[in-house]
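Structure first, then comments.
Every protein chain except one is present and positioned as in the full complex.
Chain nomenclature is as follows: A and B, assigned in order of appearance, with residue numbering initiated at 1 for each chain independently.
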Amino acid sequence: MSSTSLGQVAEVEFFPDFPTLLRQHQRMVFSIALHLVSDRMAAEEIAQDVFLKLHQNLFSMKSAAHIEFWLRRVTVHRAIDYGRKHRNDPDVALDELQMPATEAQNSDPFIARRLQALVASLPEKARAVVVLRYQEDLMPEEIAELLEMPVGTVKSHLQRSLAMLREKLGRTLGEAAL
Amino acid sequence: MKRLLFLVISLVLPTIVSAQEIRLPANLEKLSAKAVEVVEVNLDQRMLQLAARFMDPKDPDEQQAKKIIANLKSVYVRSFEFDKAGQYSEADVAEIRAQLQAPAWNRIVGVRSKREHENAEVYIKSNGDQITSLVIVAADPNELTFVSIDGPIRPEDLTGLGGQFHIPEVEMDHKAKSEKGAAK
Partner (left out) sequence: MTRFEDQLRAALQHEEPPAGFADRVLARAAEQDERRERSLWFQFRNMFAVHRLRWAAAAVAIVVVASGVGLRVEEQRRAEGEAAKRQVMLALRITGEKWQVVAKEISGKTDTRTDQSDRNTHPDRENQE
């Protein structure tokens, strides 16, 4: 969604119910925040703020797709802002980061934790692109619209980030892991 | 002042225009993340009619509001308040202003108030003698506001908001004021 029409009249009645939306999207919002800031407490704070903002602006939501787009965008922006505010916080070693608690299914948990830590070490925009691509399964064009950056830049971030992640994981595990 | 505004409006009213939507650019939505307070009002015709049904018949202000919105098609407001100046740029506003340069729109008033540190512009569309759409763009260092009203509206309805809704009424020239008083 690239713009909101001020003059649009809703064709279909849309009455979003906040508690239902909260239950439906809480994992997505919390996970985007968590994978971007790597801190469970901060991720919860960000996720709470995002849902409260949704609650405030509920009447302006036009559709379920609009809500999903809006939630992802606001969460990413909030997480990036949080990261910038806390940029000067004392450095934390990658293995000390509060990484996600649940074990990844169908995957080696050690590799999953290592990848989570490596994603956390990416620059903020690249990290957002990787999370939106591999957590949310968004296509580069959708990511470009959400982050307001050219599609070429999104693809470039993906290419460089994947190369870097593979290389660093490979060094940790040895080529056999890949 | 009232006569001056009406004179300006009457000079541009004869223009026959076609309907166009004003699109709120995506870059404005990102201002929400920077703003300490965001006001967003989206009322289409259905919601306006629903609101009108709930206006208290014993409340004169709500009855006045009901009259104002009676034939409106939509009311949209976006207002961003920031904790410091410089949180938005001219480019953020330019895309909306560009749409208001279309032939359908007439910029009837633009004021730059050093006293209030606020710039405000009023654009209208009209059909014969009647205003059919109104957009207000108000920018001050810490606040950016857009108001879009689609539907027949009279300037005196807006001027009449002064004194109601807790807004101090503007001192108009004495003759106009006494005419207004006599009309009541």
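Following the convention adopted for this analysis, a residue touches a chain if its C-beta (ideal position, glycine included) is under 8 Å from a C-beta of that chain, and two chains touch if they have at least 3 such contacts.
Treat the numbers as computed from the prediction; the structure is a model and nothing was measured.
*Asks:* Identify the residue among B:Leu28, B:Ala65, B:Ile96 or B:Ile131 that touches the chain left out of the display.
*Replies:* B:Ala65
*Asks:* Taking the entire complex into account, which one of B:Ile22, B:Ala35, B:Leu48 or B:Ala104 touches the absent chain?
*Replies:* Checking the options B:Ile22, B:Ala35, B:Leu48 or B:Ala104, the one contacting the hidden chain is B:Leu48.
*Asks:* Which chain B residues touch the hidden chain?
*Replies:* 1, 4-5, 39, 41-43, 47-48, 50-51, 53-56, 58-59, 61-62, 65, 68-69, 75, 77, 79, 109, 111-113, 115-116, 118, 120, 122, 136, 138, 145, 147, 149, 158-159, 161-162, 164-168, 170-173
*Asks:* Pick out the residues on chain A that sit against the missing chain.
*Replies:* On the chain A side, contact with the omitted chain comes from 15, 17-19, 22-23, 26-28, 30-31, 34-35, 40, 43-44, 47-48, 51-52, 55-56, 59, 100-102, 104-108, 111-113, 115-116, 119, 130-131, 134-135, 137, 162, 165-166, 169, 178.
In this text, only the chains that are shown with their structure count from here on.
*Asks:* Which whole number of Å gives the spacing of the CA centres of chain A and chain B?
*Replies:* Centres of chain A and chain B (C-alpha means) sit 37 Å apart.
*Asks:* Residue numbers of chain A touching chain B in their complex, please.
*Replies:* 1-10, 13, 53, 56-57, 59-60, 73-74, 77-78, 81, 145, 148
*Asks:* Spell out the part of chain B that touches chain A in their complex, as residue ranges.
*Replies:* Touching chain A from chain B are residues 21-27, 29-30, 32-33, 38, 40-42, 44-47, 73-74, 76, 146, 148, 150.
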